[in-house]
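For this depiction, one protein chain was excluded, whereas all remaining protein chains were kept in their positions.
Which chain is which? They are A, B, C and D, in the order written, and residues in each are numbered from 1.
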Amino acid sequence: PCASTNGKKETNQNLLQWTVADVASYFSAAGFPEQAVAFRTQEIDGKSLLLMQRSDVLTGLSIRLGPALKIYERHVKVLQRTHFLECDDI
Amino acid sequence: PCASTNGKKETNQNLLQWTVADVASYFSAAGFPEQAVAFRTQEIDGKSLLLMQRSDVLTGLSIRLGPALKIYERHVKVLQRTHFLECDDI
Amino acid sequence: PCASTNGKKETNQNLLQWTVADVASYFSAAGFPEQAVAFRTQEIDGKSLLLMQRSDVLTGLSIRLGPALKIYERHVKVLQRTHFLECDDI
Amino acid sequence: PCASTNGKKETNQNLLQWTVADVASYFSAAGFPEQAVAFRTQEIDGKSLLLMQRSDVLTGLSIRLGPALKIYERHVKVLQRTHFLECDDI
Partner (left out) sequence: PCASTNGKKETNQNLLQWTVADVASYFSAAGFPEQAVAFRTQEIDGKSLLLMQRSDVLTGLSIRLGPALKIYERHVKVLQRTHFLECDDI
């Protein structure tokens, strides 16, 4: 289980429990409302998000290259790294 | 031959004998009925399934990215690993 | 020259001499008549066949994924390996 | 911060502060006015430019191959290298 789920329940940090809607909300709130739609269209939930590689974000979502580069580098990569550091459930 | 075919005949575990219909049934039963159609359209039988790589599943089937990531990680990879551990017929 | 061309002339084994028609005939006879058309359309002769990589067969011929995986693994790879073992003319 | 920003403010050299318009102007002035439009369409600002790889420039911008090869080799790569040598803010 996630270290962060000891004591306090922080579903926000446990990507494995994010629904497709949670993922879309996250990217919308992060400043990418247009791209959030693409995540929803491609049915990306937290489990899928954890499995995404750079090329998946850049070409698999059909979003513009500029935002795609930032989404991968600042969000997808960071969420994955944080998850794997804090959780041992995958 | 597959180790698991000693004594009991478990065709289910010997991917080399799966037909295109068997592959489609498997993914349909696994919760991916829509994607099962794509496996059938691309004529993937058990032998082809054993040869699939990540990029083949993600871009060669023209299915949505979210389900594709799970199908590769939880099913194709697992079926291949199990097969190669139990069988020596390839 | 090919080892197999010593004494007996086995053009069948010397891929470098296969024409586009020879390549198409080979795949047609191997059980892939539909895909043979794609090899012909893309103008693949024996010399080109020797240079093909996995991704070229899977995405460069616009053929279905299932047959493409078998064509590469059981035929293209095997023909190339046999050629390079027997011949030193490339 | 960038070494070059000590004392004199050279925004030109700090890619992280380039807007989408700055990037487009740069490539237009560098002799690629047509391709500058593609950078703008894909919303590439300085931060995105720093994250671009060869394949992103060649296939992600939908520009002709000849100019794309020069743009990557003579500009994107050079801008990135210069930035990482002079700055430590990424």
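To be clear about the criterion, contacts are C-beta pairs under 8 Å (C-beta built on N, C-alpha and C of every residue); 3 or more make two chains touch, one makes a residue touch a chain.
Predicted model only: the values in this text are computed from it and were never measured.
Participant: Pick from C:L15, C:M52, C:A68 or C:C87: which residue touches the chain that isn't shown?
Facilitator: Final answer for the missing-chain contact: C:M52.
Participant: Can you name the residues of chain D that touch the chain not displayed here?
Facilitator: For chain D, the residues touching the absent chain are 58-59, 64-67, 69-70, 72-73.
Participant: Even though one chain is hidden, which residues of chain C still touch it in the full complex?
Facilitator: 20, 41-45, 47-48, 51-52, 56, 60-61
Heads up, the rule we're going with is that only the chains that are shown with their structure count from here on.
Participant: Counting only Cα atoms for the centres, state how far chain C is from chain D in Å.
Facilitator: Taking the mean C-alpha position of each chain, the two centres sit 43 Å apart.
Participant: What whole-Å value do you get for the distance between chain A and chain D if each is reduced to the mean of its CA atoms?
Facilitator: 27
Participant: Quick one: which residues in chain D touch 2 or more of the other chains?
Facilitator: Correct list: empty.
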